[in-house]
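Every protein chain but one is kept in place in this view of the complex.
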């Protein structure tokens, strides 16, 4: 399997057990080695005062994109340290898209940058996630 | 109203419109000026591989505690920049408690530290949130 | 003056009063709108145990690059919040280069990413700086 096919296979395997994304209306638009694009609509259960999206749910979307991007090479990676900067509010009903790319990968460590934008292209948040490899693969080992 | 009563009144006003916490089973245990304690059970829709809680939901709990703690003085504050360190996994069905305290408050800026623990006292995550005052109060202005 | 010339003029004005960079052997390789490249040799007063560069000085270099990059448009910006990830050690005598780019700029806020590499291209650190515009310009106002 080449790297792009492997990334796709890892995504399919993760998606099957990804209750969190499904229960929050998050969908995977695409993956590539070290990259992922995810989408979420700001639902009525995600808003707070003034009908703006709760920061926690913007984080959930960004973190999910980080998780898919960091697990595209069939090496299991877990989140270790994440930061998020809230730059513009997101409104109820808006479509948010998170674009995750790999900024650094070496040995057991990886750094991933995720930008979250609305449909108009306004930047809602910038996220940076640090992942660390743990034992295990995403795809089941062949017996 | 003294500071403790004001903190309680702000919490009540925020809770009324807090769809996010309610839809995720988060409850407010207590608030005090600059402080808040919130609780959440790791539900079946929050787990991923190996039945451990998705990092996004640990963040949602910590962020909610940060939000309540920073809005205890009837000055509306919004999240600007947050960091989270994942230190131990949380399992399905565990009760998680987030303890938020005010580390810095001056002018329009505040920094809040939140520790998330399970029922055994194991530290699951450490969170630090930066908030900034915006126009408006939590309680409706008297006419 | 076009944007590139303005960036150069701002850099010259900042350099004149930049005692910190000079006293640490930091030089400016280039600037462009929203960007800066700076260089520093790991001197004998910067090393700790095992002759590796003290993390504080890797930060000083990255922070200086952030400062030049964020002040290329004649709007004075100050550092508000910075993060650094140490990825590989730097040795005594090595030439370190910091590459700063603008990741976000809108209203009074800016986010800048800086990567620090050694001469072999090994990534030593990743830095992200948040800047905020304050009153004043870099270049003296014409009377």
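Every chain is named by a letter (A, B and C) in the order it is written, and numbering of its residues begins at 1.
Everything below uses one rule, namely that a contact is a pair of C-beta atoms (placed from the backbone, for glycine too) under 8 Å apart; a residue touches a chain by one contact, two chains touch by 3 or more.
Fair warning: this is a prediction, and the values are worked out from it, not measured in the lab.
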Option from C:11, C:84 or C:116 whose C-beta touches the chain left out: C:84
Option from B:32, B:111 or B:133 whose C-beta touches the chain left out: B:111
Listed residues C:44, C:107 or C:121, member touching the removed chain: C:44
Subunit A residues touching the omitted chain (full complex): 81, 83, 130
Touch list for subunit B against the chain that is not drawn: 83, 85, 87-88, 103-104, 106, 109, 111, 113, 123, 126, 128, 130
Where the unshown chain meets subunit C, residue by residue: 14, 17-20, 23, 44-49, 54-57, 59-60, 63-64, 67, 78-86
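One rule holds in what follows: only the chains that are shown with their structure count from here on.
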Chain whose Cα centroid lies at the greatest distance from that of subunit C: B
Intercentroid distance (Cα basis), subunit C paired with subunit B, Å: 35
Distance from the mean Cα position of subunit B to that of subunit A, given in whole angstrom: 23
Centroid distance [mean C-alpha coordinates] between subunit C and subunit A, Å: 30
Numbers and ranges of subunit A residues touching at least 2 other chains: 83, 85
